[in-house]
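Excluded from the complex is one protein chain; the other protein chains are retained at their positions.
Labels A, B and C are assigned to the chains in the order they are written; within every chain, residues are numbered from 1.
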Amino acid sequence: MTAAMSPASRGPIDEDVQELARTWSRPPGFWGWLTTTEHKSIAKRYIITAFTFFLLGGLEAATMRLQLGRPENSVVGPDLYNQLFTMHGTTMMFLFAVPVMIAMGLYFVPLMLGTRNVAFPRLNAFGYYTYLIGGAFLYISFFCNTGPDAGWFNYVPLSGPMFSPGKRIDVWAQTITFTEIAALVGAVEIIVTTFKHRAPGMSLNRIPLFVWAMVVMSFAIIFAMPAVATDSLFLALDRSIDTHIFNPAEGGDALLWQHMFWFFGHPEVYIIFIPALGMVSSIVATFTQRQVFGYTAMVLSLIATGFISFGLWVHHMFAEPIPVLGESFFTAASTMIAIPSGVQIFCWIATVWTGRPRFQTPLLFVLGFFVVFIIGGMTGVMVASVPFDLQATDTYFVVAHLHYVLIGGGVFPLFGAFYYWFPKITGRLLSERLGRWQFWLFFVGMHVTFFPMHTLGFHGMPRRIYTYLAVTGWGPLNLVASIGAVIIFVSVVLFLVNVAKSWRGGAVAGPNPWHGDTLEWATTSPPQSYNFARIPVVVGRGGLWETPDEQPVVGGLRTDTREVLLTTLLDAEPESVHELPTDSIWPFLLALCMGITFISSIFAPWGALVGLGLGFLPALGWAWPTKPPQPERISPERAS
Amino acid sequence: MNSFCLVMAALAQPLPWIGEHSALDPSGTASKHVASLWWAMFWTSLVVYVIVMIALGYAAFRRRTNAPADATSSERLTPAPRSVHLTVGIATGVTVLILFIVVVTDFFTARAIATPATGAVHIKIIARQWWWYAVYSGDTVPQQQLSVANEIHVPVGKPIVFTLTSRDVIHSFWVPNLNGKTDAVPGYESNAWFRADTPGVYRGQCAEFCGLEHAKMAFTIVAESEEQYNKWYQAQLAPAVPTTDSLRSQGERVFMTGTCSSCHAIRGTGAGGTLGPELTHLASQRTIAAGTLQNTPDNLARWILDAQRIKPGAAMPSQELSSRDLNVLVAYLEGLR
Amino acid sequence: MTSSATSSRVPTMKPERVVRDVSNLPTIAFGSQSIAWWGTIGFMVIEGFTLALCAATYFYLRRNFSAWPPEQTPRPTLLIPIIQLGVMLVSIIPMYLAARAAYRLDRSGMLKWLLVEVVFKIVILVLRWYGFKALNTQWNSDAYGSIVWTTLGLHTTLLVIDAAEDIGLVIIILTKMRDRLFSDVTDDAIYWYFTVAAWVPLFFMLFLTPYVS
Partner (left out) sequence: MTRRTARRDGVTTQSWCGKICRIVSLSLLGGICIVSLACEREKREFATSKPAESSYVPTSGTLQPGPTMVQSANGQPLNIPVIPATDGPYAGNAYGIAQGQRLFDQFNCSGCHSHGGGGMGPPLMDQDWIYGSDAAHIFATITEGRPGGMPSFRSKLTTDQVWMLVAYVQTLSGHGRKDLRTGRRDNMQMRSSEQNTQTPPPHAVGTQ
């Protein structure tokens, strides 16, 4: 029998790899689907669910553009329109943008770090199921006319108990709780995996820029999400058990909601934008076959962006009665955050300058990112000034700005990343021809839809109006915007066709079709369940471009249990080995139990307390050791 | 800096798409400053944008010796030449400088249009779900304090100071041509001001989402000369002229005994409801239903009979009136000059 | 897309050269070497930040009141809360002893102190029940009552989670003891130190500042 301690010197013989595949495979069928803790299948599910919500959000936007195409239109009434634009905002921000970025992180961070799974595999499954239950709950409510209708920002007192009868806003508050828990879980996963699971030799200055972006995003999530969680908790309490936190007549405060919401709100848009910067760095490096210029400057810019994003939330509230001195501080902070973004853009341009660009679809999307995002960034700097913002805020000028930075800064890099990593996830290349068509349609559609909105904003068209009078003169430009929306719709359909065609029938992609430098290209496409037969040793920041002919690896990890290597924080020196928990149904059951708890608390506030009590059982089951005790090695000098 | 902005502002005038109702066609001192600030930032950004795009374009499409496939592995990792480091450094420095200038301009513009302590006219705006209630609170004598709904007359060339609050949810008081917007928040008193330099009729609209009919919550600012404003003010202060001819008196009876007097008030008659706007001089106003309809007899009839079809969700219910009652009521209301 | 379980084809990557052997590294890590410790730190930061936001709301709402607590609301009585603070501070000792026993891989000592700790926590939860009454206000009386009850409620959920975690650990230690649990108990101890540390400033805020203004 091959001893677990197979001699380190011999290469991976066939039998070892087969045992690894058996150890890391999941039970067959639907039961296996439900209990798996493998980070790639959970992340793939995350991406597909988030993309489905992107399509639903897109349909809501299309309906809104239909209604706004002509003055005094009657496609939808005011009530349905209010639900539509709230659902569009909530879906795109909470159910698509943040989850898809976390999912891309959960898929590629372990691969890029050279490890076999995330730090807490079961917690990862729990996070996905919580997110799924939250999204399903929101859309089931929406389809039976209980969708939230007070805007994705949900200002009190409109969303308070007096001016929003029924359970619509309670649905919104609970959905926020679900998606916030899922995001926090994802963030803790990415941080702990990056700190402890790195391949030996991957010191802090050899971590790929994509992983740096994901870590900065995770820290932003950890400090931003609690703000919206506490806020929606206060609102849920105000609406259910008569607390007065937002009741101006009983000492409460209407602006408190805005402060807490935007303290989360602005970091959230950077939570969406920072991973996109990581994606752009990966794509630029690979498609110009050159290391990104100024690694330290890029990492410091990422950290600076994440840090400053917490200091400028009041620029959403310049029109509120806020002391003027405070507003000018936030003007300075809002303008300052453009510097790190500027530094990164200059570094990318320098990389393209010194490299040899290949104009395939991922690089096209990155060039599209440059063109669109810089316009959005500049209007952002303009809106940072108080006097100009008082003319522009809550008008279609800001709608144009936010779509330029979110679509330009988030969706363009995301589509580029889809085309870039689709071969790695599925083993098939997406078709270049369809890709180019999709890019140009999306690029043109984006400008035709959102550029006229700048002018509409100046003409006094406020946000969130279900219709407008012909006398206002906003008709023609709104028609242009609606036509643009159709073009975007066509391009997204084209993307779906491309994915459908290439999922099975695309050209077979080898392990490294684009000749990338990060470690995920060292695995097969799609990667094996255990990612790496032997954990690689990193010799330089260049990754695969820098490794000598023979890939240095680590031997001695057991193949009959799911064992991963833990390394130190700074220099990634091997420190200990850790046996990951097996697949289990308990995360799904705990998520289900929490779902029932939060949803029942809408109708019976004490339901929340009963549910927390019930949650103890699945939690105990989760921690219940199933495997028999085995000899463990415990180091004598233990860190206290 | 200021002259540079004015020149830029002048350049922008003939641009075709700028209609009359726009923040870029300022007719108030405050909005003039903001418009010139906008044009200054616009042209600066355009120049920077063009430079960055040229740099990107050249970096991407410049001719290179060999194809990317055979880029040697050492070439991928060799650090960039010093000139590239220098360029990126300079670019970052220039960015910081431009941003600093923009911030300083913002501060000066903000100081220039700060709300003055006192103004020629003090108006207290109470925003309600889906219409505006304005009280001219400057005068000390209560009988002289005029309260109107949705149509606010102001003297030209004088600073008008507003105190904004809200009766229910957060609204936002905004006239694009005259100044930026200020939110009316329940539990707070916020201050706003503007000074109309050229007489005219300016359209304002609620800019903070406030529920079902946020879209149809407009108001009108009529800037006119001093004496016209005083004449209008005294006319509005006078109570309604008692009706004489029989048709209008029947209409008055329908108004007094029907549902109208529960919510609306007409000074000089028995009707004293404060839930809806005051109708003492309804006929003198340009629009009805918070700027939704022009003030014509058939629009008035259509609004009275079926308000919920025009503004679904509004506090004004659709009335159950026979056509005869409706005609006499409209006749009466048209007489309220 | 389930990857085929037994792919016979060995991925023909670059030939591999084993440069390090990790087969003798420890399998159980303590403190910052173990990932469970990092996970606990992550959740402590999240919950700590949530309580900090409640404190910020408390002081933000205080500006809307001329008198704090509002006129007709009596100040909170201090007896029960002070006792509870004392008991919580004392309860750190058995927790520390349990962690030390776990650190020394002494199962019976760890179990003994954990049981003592569970008793302490039940006493603390009972005291906390009366602590709500000591607030002398209802959650729906006014903004003061609301934020005070909400903050106390959030901290109480921390207490409940801690107690549940201890009880769960005791159950698992008694039935299916694994060496890994030694490390888990040390992490649980850190989590309790955090809960007590979070309570001290909250105690001053909720119960003492009304006496100061």
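In this text, a contact is a pair of C-beta atoms (placed from the backbone, for glycine too) under 8 Å apart; a residue touches a chain by one contact, two chains touch by 3 or more.
Nothing here was measured: the structure is a model prediction, and the numbers come from that model.
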Revision key, fill the gap. Visible partners of the omitted chain are A, B, C
Review point. For the full complex, which residue in A:52, A:561 or A:635 touches the chain that was left out?
Key: A:561
**Study point:** Residue among B:114, B:201 or B:275 touching the omitted chain
**Key:** B:275
Check your understanding: Among the options A:38, A:60, A:189 or A:238, which residue touches the chain absent from this view?
Key -> A:238
Exercise for review: Identify the residue among A:67, A:117, A:130 or A:146 that touches the chain left out of the display.
Suggested key: A:146
Revision key, fill the gap. In the full complex, chain C touches the hidden chain through residues 140-142
Point to revise | Residues of chain B (touch criterion as defined above) contacting the omitted chain | key: 168, 186, 212, 256-259, 261-262, 275, 305-306, 308-309, 312-313, 315, 317-322, 325
Check your understanding: Which chain A residues touch the hidden chain?
Key -> 1-4, 19, 22-23, 27, 30-31, 34-35, 79, 140-141, 144-146, 157, 160-163, 165-168, 238-242, 244, 247-250, 558-561, 582, 585, 603, 626-628, 630
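One rule holds for everything that comes next: only the chains that are shown with their structure count from here on.
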Exercise for review: By CA centroids, point me to the most central chain in this structure.
Suggested key: A
Check your understanding: Taking each chain's centre as the mean of its Cα atoms, which chain lies farthest from chain A?
Key -> B
Exercise for review: Provide the C-alpha centroid distance between chain A and chain C, rounded to the nearest whole angstrom.
Suggested key: 28
Check your understanding: Hey, how far is the Cα centre of chain B from the one of chain C, in Å?
Key -> 51
Review point. Roughly how far is chain A from chain B, going centre to centre by Cα mean, in whole Å?
Key: 37
Revision key, fill the gap. By the touch definition above, chain A meets two or more other chains at residues 252-253
Practice item. Spell out, as numbers or ranges, the residues of chain C touching 2 or more other chains. Key: 64
Study note, to complete from the structure: Residue positions on chain B within touch of chain A in the complex are 17-19, 21-24, 30-31, 33-34, 37-38, 41-42, 45, 48-49, 52-53, 55-56, 58-60, 62, 64, 66-68, 71, 73, 75-77, 80-81, 84-85, 87-88, 91-92, 95-96, 99, 102-103, 105-107, 109-110, 113-114, 129, 168-170, 172, 174, 176, 179-183, 185-191, 203, 205-216, 292, 312-313
Revision key, fill the gap. Seen from chain A, its contact residues with chain B in the complex are 77-79, 82, 150-151, 155, 157-158, 162-163, 248-249, 252-255, 288-291, 293-294, 297, 319-321, 324, 327-328, 331-332, 335-336, 338-339, 342-343, 345-347, 349-350, 352-359, 367, 370-371, 374-375, 378-379, 381-382, 384-391, 393-395, 455, 458-460, 462-469, 472-473, 477, 517, 540, 542, 545-546
**Study point:** In the complex with chain A, residue positions of chain C that touch it
**Key:** 1-3, 5-8, 10-11, 13-35, 38-39, 42-43, 45-46, 49-50, 53-54, 57, 60-61, 64-65, 70, 103, 105, 139-147, 149-150, 157, 160, 164, 168, 171-172, 176-180, 182
